[in-house]
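All remarks here apply to the structure that follows.
Missing here is one protein chain; the remaining ones are kept as they sit in the complex.
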Amino acid sequence: MNSKKTGVWLIGAYGDISTTLMVGCHAIHKGLVSDTGLVTALSPINQLNLIDLNQLVFGGHDIIDKSVFQQAEQIGSHSRTFPYTLVQQLQNELEENNKNICTLPELSWDPMSPDNTQSSLVELSNLLRERLRSFIEQNNLDRVVMVNLSSAEPYIELSEQHDNLDDFEQLISNDRKDQILPSMLCAYAAFKEHCSYLNFSPNIGCAIGSLKDLALRQNTSFYGNDGKTGETLLKTALAPMFAERNLRIMSWEGINLLGNGDGKTLSDTEKCKNKVNNKEAVLNNILGYPVHAGVSINYVPSLGDWKTAWDLIHFQGFLDVPMTMQFTWQGCDSILAAPLVIDMIRLTDFAERNNESGPMHHFACFFKNPIEINEHSLFKQFEMLLKYTYQHLENNN
Amino acid sequence: MNSKKTGVWLIGAYGDISTTLMVGCHAIHKGLVSDTGLVTALSPINQLNLIDLNQLVFGGHDIIDKSVFQQAEQIGSHSRTFPYTLVQQLQNELEENNKNICTLPELSWDPMSPDNTQSSLVELSNLLRERLRSFIEQNNLDRVVMVNLSSAEPYIELSEQHDNLDDFEQLISNDRKDQILPSMLCAYAAFKEHCSYLNFSPNIGCAIGSLKDLALRQNTSFYGNDGKTGETLLKTALAPMFAERNLRIMSWEGINLLGNGDGKTLSDTEKCKNKVNNKEAVLNNILGYPVHAGVSINYVPSLGDWKTAWDLIHFQGFLDVPMTMQFTWQGCDSILAAPLVIDMIRLTDFAERNNESGPMHHFACFFKNPIEINEHSLFKQFEMLLKYTYQHLENNN
Amino acid sequence: MNSKKTGVWLIGAYGDISTTLMVGCHAIHKGLVSDTGLVTALSPINQLNLIDLNQLVFGGHDIIDKSVFQQAEQIGSHSRTFPYTLVQQLQNELEENNKNICTLPELSWDPMSPDNTQSSLVELSNLLRERLRSFIEQNNLDRVVMVNLSSAEPYIELSEQHDNLDDFEQLISNDRKDQILPSMLCAYAAFKEHCSYLNFSPNIGCAIGSLKDLALRQNTSFYGNDGKTGETLLKTALAPMFAERNLRIMSWEGINLLGNGDGKTLSDTEKCKNKVNNKEAVLNNILGYPVHAGVSINYVPSLGDWKTAWDLIHFQGFLDVPMTMQFTWQGCDSILAAPLVIDMIRLTDFAERNNESGPMHHFACFFKNPIEINEHSLFKQFEMLLKYTYQHLENNN
Partner (left out) sequence: MNSKKTGVWLIGAYGDISTTLMVGCHAIHKGLVSDTGLVTALSPINQLNLIDLNQLVFGGHDIIDKSVFQQAEQIGSHSRTFPYTLVQQLQNELEENNKNICTLPELSWDPMSPDNTQSSLVELSNLLRERLRSFIEQNNLDRVVMVNLSSAEPYIELSEQHDNLDDFEQLISNDRKDQILPSMLCAYAAFKEHCSYLNFSPNIGCAIGSLKDLALRQNTSFYGNDGKTGETLLKTALAPMFAERNLRIMSWEGINLLGNGDGKTLSDTEKCKNKVNNKEAVLNNILGYPVHAGVSINYVPSLGDWKTAWDLIHFQGFLDVPMTMQFTWQGCDSILAAPLVIDMIRLTDFAERNNESGPMHHFACFFKNPIEINEHSLFKQFEMLLKYTYQHLENNN
């Protein structure tokens, strides 16, 4: 393993997932908790020559000024996930992380009512690139993986201009904040600085032709969109069962209750569109026929980060007899999301060190809307990751 | 397709599954219902040259004397699955089936308190073989598939004698009704008459060395045990998801409520053992570590054939945080079981016409306790069936 | 018991509840089913001198032309509630009912875009009154109870004019279809003809000052609004438990999935308002503090009349520890509603024969939004009915 370090640039660095991710990395490294939840801890994936957790250097930006340590304290006690006594033992590490995090509120704008009196897109891109360079220099980093963990952006219509790099750069020059979303601009800055880019948020990020082109030109890796952590994870595990038994789904109604910032944002119909679209597509893909599939996201403040999903699956069997299945999923969003982000950071680092670039299709199992992959069965997606792993294990022997 | 017909010898011919199976075959053939629930109706399996549903000739035995038509009427209305108006349209076909069904109460005995004053095992074996021969002759059948759909037998300890055909036949000669279970004797008779044997019940059937040897000598096909229709189906679909996300199952508690004859039998602790053993093994196999997995089967008469299963899955994620999932499955047992039996009959017929014999490992996805297969992930099992299918499709081109 | 008969004028006479109600009355009277579901079959209520089920004469109007018998056939088989064989045995009775039902599509209009080129409100009121008079004459009826079972009307703002009878009649004269809803006009016609009026729908009906005044002047009885059959029934049974244990509800999120005409109408946000308002008020009333209580109504066609409600109750206990309860209710709407309508018809008939008039507050337990009653605990409401019953039983002795 290279003695140099790999940087992680977190967009939304003081958010629940980012904070949980840093707490978890330090706690596992110190032996305070097990490595449960990390896919990269599973055999055979753990046989790849992956970077150690303590070789990751965390930094990033957020739109408000906070402290990682205080966030950890608050998030853990509020969501009743990790106790204060654990956070206390990680105070030094978390305060160290804090030094690499900056507050960049201007890196968030509303494309519905853009304010062009503020810094221009060109200025913002330069600002972020500068921060990335200084992060690398100050920490003597070998490479950086940027991870988008910001909350949902409003839905905008994509046009042909988003697919062409020249056009895209023209939109930046023209300061078109109604066409360029923050998630796109960050990806653009990342690629220009030869950083790889992972988009765990439901936002568009780099999933447009222009940015994919740029990534390939810069020999960087990327993937997204929209981490698959709860109800959709279950859908893509269960729907294949119904398909393989020829049980015909008549309705699959999914209700998501959640009370974190994400829930508040998604109760805004405009911002919910990307997400609900991502969730609906998977069933039709797996089942092969159109299915009545409602997806509701209700904001229930008292639940905090504990997303409670209830799904009713109404299906027909032999002799056209209707039957039902229902499930309730009570999981903590950031606890489910954080380890997958760590897994992908490690595997992106691995890919970069192996001089791979472009879309990391083997990450399909981690996303609701995997870029360029039209296979949604969790098991078939996981086999893609296993195949990638076995190819590398064989090459090394 | 051969113009000759294939016979189906149903053990428990007046039971819920057998009756539903006959009703369904006729109703699909007549276009009264869709083919939902039939795995053999799915692409690519439906591209195999499978026997048509109307070329199957049903017969069999039961321990009591009833009428298929009246059973259909009663089962449909009691379980609120298929209406009387449907059954009426199938009266001729069901009464035709009835002619091939005989009452053989002596083919059921209690190994715990065997009564050797009644017909001996040798006599019983000869009796059943005679019935099979006459079924074939009278209906001009090309071959017969025997299907065990009887209710649960008591648990007995297996010994080395069960693994050796000579010893096994000696047990028959000695009329050892405490060692030879009805399900074994039926399999024995089937193989002697060159019939294939499918065991959908939780009973031991042909899953012993002696009978497997006999099947191979006679060039017949066989498989079992214990059809996978409800809670275990779900376990083998969901457990891989937890494994692939490295979410550690702490407890998986499964409660099965059911009110049919099967439920009554299984409320008897002795008879429940085979079944519960079958259900428990699957989790450890898929997860790779021992898991606290309770399985309860409670008799709730009012539910009838509608098995209601509730499972609580208590698991640990990142930072060792405990989370839960629960599901409720409300399915009608015979509606779930019957199509799978039809699928296997068609595929067994296909195998026999292709001169295959021995254990049909590609049926693993249909069973809780698949013979000689130690893979319980539903998806990996289904891939075995797909692989078999593709091999045959390629061979034909 | 009076030998004369009591008429029942059903608004929405071909709907699910009306049809089920007629099927049920005849089936119970003929001894084909039990009287389960009828509150008036419970002791001590059954000791009141209530009208027999076969002394009720059904009639009414609907906006489309259908046949009760065919509706019964279709509703029973589609919702898998009562079988065709039952409906067949009631063919004569149901066809007899059909003779008293007329098609009056003009008795439904959209207050949002009223079409005043059609019959005026004065004409419509006269038309309905004429039909009521002819129903009474042709069937030699002693009295008539009108029951509103129509689907949800759009929400309109009430004004002072609705509270004053003169103003209200002026609105009718002025053909103000934007101010007078169909449910109001029907109540008006009923009272003018000395018929009593029950409003099982979520519509406003007679719950305005002007119509209450009219009822009192005419010495007729009335009550409503919005039958309490499913989720709200459960809320008003369960919330008192939390209150009495001082367990503080943080969130009570209720999801209603349904696929009948009602569901379709309520997926229209405007029409949903009355209903959701009715549902929300009950919790605050019972608990005594404002609670985050979401109510969603999602249209899921395949469920038909089988409403599936899932509620998540998130509450705090001792030491402020958060805990949860959830329930799933799978009930058939019309099967739950119909017997309560019969109960109230019988009790209204009883009240009228006892020369009572005005709001029947003892019906509070049957409604989500009981007129003039601000007590929502199911048990306290039921005690009001018991108290009424005991008073009458004592008076008769």
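Points worth noting:
The chains carry the letters A, B and C, assigned in the order they are written, with residues numbered from 1 in each.
What we mean here is this: a residue touches a chain if its C-beta (ideal position, glycine included) is under 8 Å from a C-beta of that chain, and two chains touch if they have at least 3 such contacts.
In this text, all values refer to a predicted model and were calculated from it rather than measured experimentally.
Of C:102, C:247, C:281 or C:393, it is C:247 that touches the chain left out of the display. Taking the complete complex into account, B:296 is the one of B:88, B:296, B:354 or B:391 that touches the chain left out. Although one chain is not displayed, its contacts with chain C can still be listed: residues 20, 23-24, 27, 33-39, 41-42, 81-82, 86, 233-234, 237-238, 240-241, 243-248, 316-321, 323-332, 335-336, 338-340, 365, 377-379, 382. Hidden from this view is one chain, which touches chain A at 77, 80, 83-85, 328. Residues touching the missing chain, restricted to chain B, are 80, 250-251, 253, 255, 257, 259, 292, 294, 296, 298, 300-303, 308, 310, 312, 314, 322, 324, 326, 328, 330 (touch as defined at the top).
Operating definition for what follows: only the chains that are shown with their structure count from here on.
Of all chains, the one whose mean C-alpha position sits at the greatest distance from that of chain B is C. Averaging Cα coordinates per chain places chain A and chain B 44 Å apart. Averaging Cα coordinates per chain places chain B and chain C 49 Å apart.
Counting only residues that touch two or more partner chains, chain C has 80, 328.
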